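With one protein chain withheld, the remaining protein chains of the complex are depicted in position.
Order of writing sets the chain letters: A and B. Residues in each chain are counted from 1.
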Amino acid sequence: MKNNRAVTLTQCQDGHSLNFQAMASACEVIIQSSDQQLAKELGNIIANEVWRIEDKYSRYDQNSVCSDINNSAGQTVSIDEETYLLLNFAEQCYQLSDGLFDITSGVLRKVWRFDGSNKLPTSTQVAKYLSYVGWRKVQFDQQQITFVKGMEIDFGGIGKEYAVDRAIILAKQLTDLPVLVNLGGDLAVTGARLNNAPWQVAIEHPDVDSTEANIERNIKKSSTESGIKSNSPADMIISLKSGALATSGDARRYLLNKGKRYSHVLNAKTGWPIENAPRSITVVAPACIQAGILATMALLQGDNAEQFLSEQEIKFWSRR
Amino acid sequence: MKTEKTNIKAALTIATAALLGGNTVAHAETTAAKEDNSWEFDSAFLFYSETDRVSASEVILNAKKSFEDDEILNLKLTVDALTGASANGAVAQPTVQTFTRPSGNGQYDIAPGDTPLDDTFHDTRVQLNAQWTQAVADNLTASGGVHISKEYDYLSLGVNGNIAMDFDRKNSTVSLGFSHFQDTFTPEGGIPKPFASMLIGDSSAPTWDDEFAKTRLGSDDDKTTTDLLLGFTQVINRRMIMQFNYSYSMVDGYLTDPFKILTIVDDNGIAQDYVYESRPDSRVKQSIYAQSLYHFDTNVLDVSYRYMWDDGEITSHTIDSRFTIPLSDSFSRESYIQPHFRFYQQSAADFYQPFILASEPLPVFASADYRIGEMTAFTIGLKYGLLVNNGHELSFRLEYYRQTPTDAGFDEPGVLKEVDLYPSVDAMIAQVSYSF
Partner (left out) sequence: MNTGHKIKLALIVPLIATASGCTSLGVEPWERDLLAKDAMSLTSSPIDSALDDHIYFSKEASSGGKGFGGGGCGCN
């Protein structure tokens, strides 16, 4: 099920943009350079890396390492260093989220279909698949991985963000010029644009804007006459000079039953959706994978999503 | 929750470094646009023009800089220039009238039936404001500023201070402010004696200067204005916010307009003499003000009402409303239109009279300035704004302002029935603004 694997080059105002399809998303690489050759080379290197990661870790691809592991039914499978590092990272996330973030929870998609309908699974159905969820049941080390038959691992929660970070690493190896990598909304920059100018990134206007200054400013605006200008109404523009942005959540994937909205974020411990989670959270962090995990962990807090991130002093924007 | 909560950020950083091989940045640097600690500028050019009367141009340049900890410095430069004619307070007559210019240098004639207008006014004014705002405690903000304004014959120096306290998740705010202005007026021709007759003759005559000096009190006078403002702001809900203010203002000093006169008429309404006006040397104004902002699906309604009353029997009502309508992206730019309507009504001051009857004793204070007489006025306008170049805003505003002085209940003897004692004043206002 490979998408059309072509990289298209477009010239923009002060640089070039490379576009391609990967991981079911529109992907874009922007380089602030008028050197067309360099842009093409960069586009190809990054696209190839993203496709490589997709081929390796997509659970939809029967030839991927991920599928190999999932189909290995109770046996031990050898893994390489990259896979080991990813599994290690997933382990850290499992512990830091108190078990809520669990890459073995993908198997629950067999009972939960978030199609906007009101079809909820029964407790029995959920319990059946819940028995196949549990990071603790996974055993792995630098060379191999083993887990119980019927279980699955799913790199979907970290794959795209990991690809963004890898792309940035490769971009920095190729050139010192400013580059922005955006894989379907998860993005990062190699650094500020020329003349220390920021990259202007638009996100859908949030309901909550955590940057302390912004919350204070928004509150001040409505309470005194200081007349401070705020964000533009339709999209919010963020100036990014370094680091990454990742967004977690999807407004369209939910179930509506008896007036209650069940978001698609599942609690790996109970098998049921997290209640009262924001529809989406965008987080800023030094690396995309960090931002992505924080956004997901926040969603897993449900009601307390914003509070969880505020307490960590993390910059975020949320939509409810 | 877990006790190691606060270490999640740090732990993740370590985990990320392990995964990506230490090729990560030390931190992410973002700011929402327009928040970098650089200057924000607002500039505007306004043109105001009354039909056959005063025209004014005004330019404002405002620079704002935000510092750490929500400290803000605001600097503003205003330059305005005034030309044209304004009513001098005398009534129209069926014959030609001659008046002396305020400076005493020269006369001017007014055609029969015309409202007497003095067109000697050409003045340029420069004003500088500086304001500093900062948080002084968790829910406490203080602000202070200075003001200086200079025109050929007028100097104004002022200071202001304000303190605001927030409550209940900053949904309620109480504020208290004060301002004090010290003005000095040095009109050309000096300060006229109250009710002195306007000297009319030949300005070049050798005796003119002495005669003119006899109608003068001195060369300059002062005025102080002290204002107190008590405000309360409340967020009602996600779509609505309201503000209520009470203000108290004391003005002391020279409140008379040295350029304005009154006509003394006989029982037939024929002008006998022109005398300089005189107003009380103090005025206390109070007002209550309420404003409400409501956000509909996309549009925003802003309505406010002000009721003002003073110790000279002037009361006024002001209703001001604006409706902001965002337009769908034209040329993928954000824009909006904002229709505006303002209604104003005031009652006359107790010392207002359009003229003085010769058969009656001179009043203690009197002024025929229509601006303190009974009148209604309305403004209707439209503003169009759009974002250009990376978030800068360009806007255009066009308004029509009509003032209609009305009969405050004075009998019109003789010929005054045939002239317009209360002419309306029409004005156009055009403005261009650019923020960057």
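Rule of thumb we're sticking to: a contact is a pair of C-beta atoms (placed from the backbone, for glycine too) under 8 Å apart; a residue touches a chain by one contact, two chains touch by 3 or more.
Quick caveat: nothing in here was measured; it's all calculated off a predicted structure.
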Contact residue for the chain not shown (choose from B:213, B:236 or B:364): B:236
Residue of B:11, B:46, B:142 or B:217 touching the missing chain in the full complex: B:46
Residue of B:97, B:149 or B:278 touching the missing chain in the full complex: B:149
Sole contact to the chain not displayed, among B:115, B:141, B:160 or B:263: B:160
Hidden-chain contact residue, picked from the options B:344, B:384, B:422 or B:436: B:344
Subunit B residues that touch the omitted chain in the full complex: 42, 44, 46, 48, 58, 60, 62, 76, 78, 80, 82, 123, 125, 127, 147, 149, 151, 153-154, 156, 158, 160, 168-172, 177, 179, 181-183, 185, 223-225, 227, 229, 232-239, 241-247, 249, 251, 285-291, 293, 295, 300, 302, 304, 306-310, 314-316, 318, 322, 324, 326, 336, 344, 346, 349, 371-372, 375, 377, 383, 397, 401, 403, 425, 429, 431, 433
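Simple rule for what comes next: only the chains that are shown with their structure count from here on.
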Centroid distance [mean C-alpha coordinates] between subunit B and subunit A, Å: 53
Of subunit B, residues touching subunit A in the complex: 2, 5-6, 8-9, 11-13, 15-16, 18-21, 23-36, 40, 66, 70, 72, 133, 141, 143, 164, 166, 170, 172-173, 175, 233, 235, 241, 326, 329, 334, 387, 390-391, 435
Residues of subunit A that touch subunit B when the two form their complex: 85-86, 88-89, 92-93, 96, 98, 162, 165-166, 169, 172, 191-192, 198, 200, 209, 211, 213-214, 216-217, 219-220, 222-224, 226, 228-229, 231-234, 236-245, 284-287, 289-291, 293-294, 297, 311-315
